[in-house]
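As you look at this complex, bear in mind that one protein chain is not there, while each of the others sits in place.
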Amino acid sequence: MAEPMKIRARLKGDIADIRVLVAHPMETGQRKNAGGALVPMHFIKHVLVTHKGNVVYDAQWSQAVSRNPVFAVRVKGAKAGDKVVVTWTDNKDDKRTDEAVIVAA
Amino acid sequence: MNPLRRSLLQFAALAAAGWLKTSQAVAAAWNAAGFEAKATAEVLKSLGASGAAESSDIAITAPDIAENGAVVPIEVVSRIPNTQAISIIAEKNPFPLAATMQFANGAEPYAYVRIKMGQTAHVRAIVQAGGKFFTATREVKITIGGCG
Amino acid sequence: MNNKTILVLALTTATFVGCASFPDAQSTAKSAEQMVAEAHAIGTPDMKQRTVQDHSQRTCSAIGGAKLTSSQAAEITKTARDSIRYPSSGKLAGDWKTGARLTTDGRGQRIVNGKIEARKENGALCINCHALDPSDVNAGNLGPALIGYGKQRGNAEAVARYTYERIYNAWAFMPCSNMPRLGASGFLTPEQIAHVVAYLVDPLSPVNNSR
Partner (left out) sequence: MIRNVGRVAAMATVLAITLCPALAQDKAGNGLAVGRQMLAEDNPGELWVERGRRLFHEKRGPRNASLEQCDLGEGPGVVKGVFAHLPRYFADTGKVQDLESRLLTCMVQLQGFKREDIIRTRFGTLDRNSDLEALVSYIGAASNGMRMNVRLKHAQERDMYKAGEYLFYRRTGPLDFACVTCHGDSGKRIRLQELPNMTRAEELREIIPTGWPAYRGTHSTVRTMQHRLYDCFWQMRLPDLGYASDLSVALTTYLYHSANGGVINLPGVRR
């Protein structure tokens, strides 16, 4: 089961700085495990961020994004208290959705 | 309306209507041709960005020297009006295209993500704005060497 | 014993119980050595032997840094001098290109889960601590920079000999130096050291021939 994301959404002026930490192996398909077997590709392909229900950010990733990914999104016209929802989907169709509320910095 | 924009809006509409499971919708949009391309030129082609113009309105922030190629932070800010999407390419990776970010509904033309880089290379940003493509690069040196 | 003495004794005892009193140096050394003996659960006796100090190491381990008496310094220097062996070929400067490879190799002899890392030969570890090739930005600075080493000193036989001996056992020149006794411990072979010497003194080596 996927671990929860850690989302920090802080308001700077009228721009929300949304920073997200994700627990995910982001396997390239080229790593061998301790037993010497190739670990299959396992990576997040898609990240979707909504602000007050509207899609603001729609990202496609490859396996080149680092393990335990970190990414950020900035949204103009945001207010403290607005809800932000982040969903990722990986190549095994695992997914995880978490949300956060924008706070004044 | 450009194709990326259209797929984004379609996806949002479908998801809102509950017609599609998120995973199905997003899987359809994933740029397989671009992500599986092995050379930068092919990536550009997949994005429709082969003729992208060099632009000084794209700011790439990244370490000149990265201590760990497994975690290279890349920040791209576009000052080009109507920026719709930013792609990040690590030119010497086996699969150069690392990520494409599309913006809508007030999202700033700002991308930040950490990527893996196999070796010292140019990081290229592709910006799509108003149906046109623009590009900028920055070199990132990756330190490679045995441990002390 | 009068009452006053008893009172003083009682106060002294109270002081000892109430305040931080540190153990004396001898009991500290004893318990710390016991900890060393028990700290490594896995590994062969050979590996465990690495945690046993030789006489010179013991002298160089003083708390706060070794301040050697002249007789201690003389003893370490002599032990170190006596340890030095030379390549059977007699050549003290080998192939600088082989030396170049060795200087940037930081591996060899490390232990994981009771196994020594598999290596054809040990690296010479040089750039961990010394700048050598000015174009290599990887170098550490625990030891002095040696860029231009041969340019400054030349590559005469005497320079090669001094350099060889200094690498073989640095403690022959500077007792308790931070530099490992690379030849004396067997970490590097005499031939490997000769290659590193060549890298330092050869006019064609990047150390002396920077672009």
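Worth pointing out:
Each chain gets a letter, A, B and C, in the order it is written, and its residues are counted from 1.
As a working rule, a residue touches a chain if its C-beta (ideal position, glycine included) is under 8 Å from a C-beta of that chain, and two chains touch if they have at least 3 such contacts.
Because the structure is a prediction, the values reported are computed rather than measured.
Of the chains on view, those touched by the hidden chain across the whole complex are A, B, C. Of the options B:29, B:49, B:62 or B:99, the residue whose C-beta touches the omitted chain is B:62. Panel shows chain B; residues 61-73, 75, 93-95, 114, 116-119, 141-148 of it touch the chain omitted from the view. The set of chain C residues touching the chain not shown comprises 20-23, 27-29, 31-32, 34-36, 38-43, 47-48, 50-53, 57, 60-65, 106, 109-114, 125, 127-129, 131, 137-142, 178, 180-181, 185-187.
Summarising the interface, chain A meets the missing chain with residues 3-4, 6, 19, 21-23, 25-28, 30-34, 39, 63-64, 66-68, 70, 72.
Here, only the chains that are shown with their structure count from here on.
Computed from the mean C-alpha positions, the centre of chain A lies at a distance of 15 Å from the centre of chain B. Counting partner chains per residue, chain A has no residue touching two or more of them. Within the complex, the chain B residues that touch chain A are 8, 11-12, 15-16, 22-23, 26-27, 29-31, 35, 70-73, 90, 93, 95, 97-108, 110, 112-117. Across the complex, chain A meets chain B through its residues 15, 19, 28, 45-46, 48-49, 51, 53-67, 69-78, 87, 89, 93, 95.
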